[in-house]
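Heads up, one of the protein chains got dropped from this complex, but the rest are sitting where they should.
Entry: chain A
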Amino acid sequence: MRPVTATVARPDMTTLRMYAAVAAAEFRRYATYRQAMVAAMFTNSVFGFLRCFVLLAVAGGAAGGAAAGYPRDRLATYVWIGQGLLGTVNIWSPPELAERIRTGDVVADLLRPVNPVMAYLAADLGRFGYAAVTRLVIPIAVGAVAFDLYAPAHPVTYPLFVGSVLCATVVCFACRYLVNATAYWLLDSRGPQIGWVAVSSALSGMAFPLAFLPAPLTTALYLATPLPYLIQVPADVLVERHPPATMAAMVAGQVAWAAVMLAAARLVQRRAERRVVIQGG
C-alpha cells in the first residue's frame, strides 16, 4: 500500500514550493468568482466617487485648495488608491477562519503538517496576487478616467509602492488572523469583528487621510498601532507625500509591523491549540 517507503524531504525548496502551490490554488479559486469581483468593483467605484467628491469639497474650502497638505490631484489619487487597496489589502475580509473555528472545520487545517498561520498566509498571498491585477488596478483606472490623478515623479516610487502594498497585505492578514482567532475562546467572534471594521476603517487612512486628525493622535497611531500601515502608508507612497527616503523608512516600518503581528498570530495560534476545544463530533 505504501509502494515507496522513503519519503525524504529537502526542507527549503519543497517548503517554498508547497507555499507556492497553496498560493496558486487560492489564486485559481478567486479567479473562478468573476461575478463577485465585478459586483465588488461596481460598489467600490460608486463609493470612490462619493469619497472623492467629499474630500475635494473639503480641499476646495481649505486655504490654497490643499487639505492637510494634499493638493487636489493628490487627494483624488489618494481616494482611488484607497479604493483599490481596500480589496487588495483586504481589510474587510470575510471571517472565514472564525467560521471554521466555530463549526470545528478548522480540524482539517490542524491535521496538516504545516503551521496554520503560514498556510493561511500563503493562501492570502495567492488571493493578493489575483486582487493586485484586478481589484487594485481597476479603481485606479476608473479614477483616472473621471479625475485628474497625480503621476509619481520619482521612478523609485513604483517598486516602493509594490513593496508597500505587499507589506500592508501581510500586516492586515496578521491583524485579521488575530481577530478571527478570538473565536477559539469566544466561539462567537462578532464583537471583535465589528470592532475591527470600525477601528480599521476610521484609523487606517481608509475613510480619510490621517493627517486630518490632530498631530499627537496621528503620531500615536503610527508608533503604537499597525493601522496606518494598512492604507495610509502605501497610499502616501504612491502620491509621494514625503521624499523617497522618508517613504522608504515607512515601508521599513511596515516590515517591522508585519514581523511583529505575524509572530503574535503564531503565538496566539499555539496557545489556542493547547487550551482550546475543537468543536463538533
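Rule of thumb we're sticking to: contacts are C-beta pairs under 8 Å (C-beta built on N, C-alpha and C of every residue); 3 or more make two chains touch, one makes a residue touch a chain; residues count from 1.
Everything below uses one rule, namely that contacts and distances are computed from a predicted model.
Trainee: For the complex's missing chain, which UniProt name, "Ferrous iron transport protein B", "ABC transporter ATP-binding protein", "Dihydropyrimidine dehydrogenase" or "Cytochrome c domain-containing protein"?
Mentor: "ABC transporter ATP-binding protein"
Trainee: Return the single residue from A:Arg29, A:His154, A:Arg190 or A:His242 that touches the missing chain.
Mentor: For the chain that is not drawn, the touching residue is A:Arg29.
Trainee: Pick out which of A:Ala68, A:Val114, A:Ala132 or A:Leu186 touches the chain that's been left out of the picture.
Mentor: A:Val114
Trainee: Which chain A residues would touch the chain omitted from the figure, given the whole complex?
Mentor: Those residues of chain A that touch the unshown chain are 1-5, 7-9, 14-15, 17-18, 21-22, 25, 28-29, 32, 104-105, 107-108, 110-115, 119, 273-275, 277-278, 280-281.
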